[in-house]
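Data block below; observations after.
Our next item is chain A:
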Amino acid sequence: MTVVRRPLDQSVLTIPRGQTYIIPQRCKGCRFCIDFCPKDVLEESTDINSKGYHYPVVSAGKEEACIQCTFCTLVCPEFAIYTEEIEPETL
Partner candidate 1 sequence: MSENKEDRHVLTGRHFMNGDTACAEGAMAAGCSFFGGYPITPSTEIAERLARRLPEVGGVYIQMEDELASIASVLGASWTGARSMTATSGPGFSLMQENIGLGAFTETPCVIVNVQRGGPSTGLPTLVSQADMMQARWGSHGDYPVVAYCPASCQEMFDLTVLAFNMADRLRTPVFVMADEAIGHMTERVVIPDKSGIEHVVRKRPHAGPMDGLLPYEAEGSMVPPMPRVGRGYRIHVTGLTHDERGYPATDAATHDQLVRRLAGKLTRFAPEIIRIEEVQMEDAEVVLVAYGSTSRSARHAVTILREEGLPVGMLRLITAWPFPGDRIAQLAERGCRFVVPELNLGQMALEVERYARQPTTRVNHAGGQSLTPDQIAEVAREAMTCAREKSWSAITS
Partner candidate 2 sequence: MCPREIVVSDHKLDPILRSDRLPHIWCPGCGLGPAMACFANAIQESDIPVDKHVCVSGIGCTGRVAGYLNVDSFHTTHGRAIPFATGLKLSNPDLKVTVFSGDGDLFAIGGNHMLHAARRNIDITVICVNNFNYGMTGGQLGPTTPYAARTTTTPYGNPEGPLNIPHLVAALGAVFVARWTVLHVRQLQKAIAYALNKEGFTFIEVLSPCPVGFGRPNDLGDGIDEMQFYRQQSIVDDRAPLESVGIDMSKESTLVLGNFVDRERPVYQPMGTEPPEQREQTAVYHPADPEVKAREAP
């Protein structure tokens, strides 16, 4: 028999979720947001912006993965990406 330990309040626990907003023109392609996103939400675009940089996009299949940690918002040197909290997911 497998014993799975579950928190007693699991039914009311929520994980915050975020929606990603991007300003492609501002990006200078430093990859800070991509490499340090704890959920690997982001990847480089295949397109380039007018300055020639690959800006971040949400990877396929990661649409719901952002946990609204706001790391990318703070670390982006160009003010080119931010997230907004959306309806949380209940476990």
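Methods note: contacts are C-beta pairs under 8 Å (C-beta built on N, C-alpha and C of every residue); 3 or more make two chains touch, one makes a residue touch a chain; residues count from 1.
Quick note on selection: all candidates are chains of the complex that A comes from, given by their letters.
All values reported here derive from a predicted model rather than from experimental measurement.
Chain A shares a touch in this complex with candidate 2, selected from 1 or 2. Interface residues of chain A facing candidate 2 in the complex, by the touch rule stated above, are 17, 19-26, 28-32, 35-36, 53, 56-58, 60, 62-64, 70-71, 73-80, 82, 84, 86.
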